[in-house]
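A single protein chain has been removed from this complex, and every other one stays in its place.
Each chain gets a letter, A, B and C, in the order it is written, and its residues are counted from 1.
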């Protein structure tokens, strides 16, 4: 199978199918409905099941149920719908169930609009649900990267028994690019010894629950979870850097914004301004290493977001006072242009910004 | 009316009534059900309305509807129920509607248990819902403080047209202390010119919505919201310090944990260890000032939480690399003891901690 | 207060308010939404409460809850929404709770359309819900009659501790006629000794439930209910006759159809055909007496319905083989014309029907 031209939302769906995902439970919401529609048509072809639930809450709880049987399962939504899933997501974490949850972010808060945004950064990285937890969050910047990260997401989910979030903005969901689906080895351990598939008398019952009435026991579970989060933090950090070695200024951006920022960087370098880019691919765990390696050499970091200043907190935590951290953002569905980001660079660099 | 002995959950309810709250929509969940039950009995006495909704989601949306008419209204829940309200909370912010939302935090994630916890810190301070927003969060440490903060919460809600969160742990909800309800002036502007109470032809229609399909317009709304958040950050920071002036070590704790920590501090000071406390009362906006004033003098900060390390991020952001930040926490419903915290101090201070 | 010109749906609402109804829980559905809208505006004026529930099921269960406190309460819907209330209605009967439920019938089955119909006759008279029960059903034919019957409905509900159904077709809900609201004595026994309003230690707890796990006990409750139904059957039969004394043919029609049929009768009598009308006002209990009094003298009865033949069963039961029973009906939202009904009479009468 060579390269095919597809829409971002469909690429997520097809990549999930390639990763062995056979179950999808969801509820349509713009701008990710193509993903839902694609799954409705596609999953029966591979002997899987698509079900449009009667609400976002029903959908995430169906994911919980299916995940408990050890199959690869996913749901998808956009910002308001994603908020409705917070209880269910916390339950998935508490019960240590693998699943893929997509959030194709749109302008908020509230009903907002259906334009691209990144304003759910806090919600996905700091825990929109209750309790102490972290969830791996992957943020692709191209459609081919969607293919890879979707498959990685399922592998991470299975490896650590955890939900994984794939986060994109509406632009990524709607754009078309040629992609290639390469077959690859699945990390999935087919026999999940914890799955509640029925023991039929052979071995004791398997129980999946997040309930633990005894405080000491729940604390032990929590420290065990924290230990798992620490392992993920050690193993699953992903990022890309661009021209950071000699950089006086480093931009930080993820997703489609990072692609635009690269053009701004090229433009600035033509003017002699040495600027680079750190692109977090895993939003959690956040890549601290490239910051630690560069924070004592650069004059400033600039967090560039389609939000009002959320990732900047993680940047500031990673920089930890070693350099100033500046910010440029657009919100409400407005996508920053190459020129705007270029202007920001020039302003920060003290240059004339036309 | 002199001092009366009451349970924390009931104090919240009675304080709300004193603040002019006449409407409560909620759904029972341990450990805050006394609050719901109290309101069911109490509100009809003041000509108000209590309604037990059919779900947490119904409840928060009823709050939305009532808030739109300009009345003082509240809801209350505990962690899993609070997660279910995230979409509605984001809508309240987006539509700029005043309301009080209580979260009496219990052990999580998932179903967890019904013991006291503080593990929803991220959820309430970083935005559990979607979109760029902040919500004022007040965290009382005593029942008398509940009285004051509940009234303040309604004032802040009305002054800024914003939901406000009152966050307590289950211990605070269940403990009994004598409290006094002092009458005080309400900040409430009785005639809310934006309230959709019906104009009956006099003036154009009033519209309350978080929908804004045009990206430029939504962005303008967002910057206006951000400006409001900045104003709140300037005016509504609350905290208490305890023996920080000469402190070599500063603990950071809120709610009931802060009360326990004070005893540990006294114990440590008797051993000659100079330790103090910063108690954030507003979790958002987080009090940066006492950290800036002390961070160059202390040897270390210690964030003490009934969570696995959440507030520590705000502490680190406030300290910004000027001093090390250490952590001590218990989770899953386990309340840290005075002795444990004392031991932690002594360890950090390099002392022998028996 | 003299005569006012109002819409049928609004007349029901205003008449309910005059009857002392202060509580309305509902969900909008065409063609009865004016009733809901009227109540939303009107009830607060009388210190009452209007609540738009999140579903028909939520609404009927809120009615259940409010009815349990002894207040006068109502809900309203149209055919599909009325179907959704069937469980709740059965619960009201089982728990012996007074309430008014309106069904402004539209074309069915399924989604159908929003035109007038009478095709829920079986549903309201034979019990759309489960279990052995009957509910008094009143079917007004004019707006002034709505005023009277709405008030009667609340009186019957309170007198027998039973839900009562007010059934109209969409035409009745939409038409405008002058009506007069006369004050009248309420039959409501203000102190309902069974109402769960809180005994505060004075007397044992009051319990309202339809649960009775023991079969013998449930049977006793059922025979007690049946005895109540028998009493209602004895006391609450309502009907009107028109020119039946010398009639060779008797039409049977209710609601707006009866008004049209009267014109057809006048037209037929001008041609020398002796035809009369029995208009059931209470659909349950169905008026058997006028049939027994006439069934041995007439050549045929004709059931005229905006349904495919439902009331005809009750007519046949009342006639019990003493005379033929014919049928004329229109369905799907089509209202029979005077001419059509006249033609039917002439056909049955063996005459030439133009």
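Methods note: a residue touches a chain if its C-beta (ideal position, glycine included) is under 8 Å from a C-beta of that chain, and two chains touch if they have at least 3 such contacts.
Only a predicted model underlies this, so the values are computations on that prediction, with no experimental measurement involved.
Of the chains displayed, those contacted by the omitted chain across the entire assembly are A, C. In the complete complex, the residue from C:31, C:127 or C:140 that touches the missing chain is C:127. Of the listed residues C:9, C:79, C:142 or C:282, the one in contact with the hidden chain in the full complex is C:79. Touching the missing chain, out of C:31, C:48, C:68 or C:94, is residue C:94. Chain A meets the missing chain through residues 41, 49, 51, 54, 58, 61, 198. Although one chain is not displayed, chain C still touches it through residues 57, 79-84, 86-87, 90-95, 105, 107-115, 117, 119-120, 122-123, 126-133, 209-223, 225-226, 307-310, 313, 316-317, 320-322, 330-334.
Operating definition for what follows: only the chains that are shown with their structure count from here on.
By the document's definition of touch, chain B and chain C have no common neighbour. Put simply, the chain nearest the middle, going by average C-alpha positions, is B.
Between the CA-based centres of chain A and chain C the separation comes to 57 Å, rounded to the whole angstrom.
Between the Cα centres of chain A and chain B there is a gap of 28 Å. Shown for chain A are the residues that touch two or more other chains, of which there are none.
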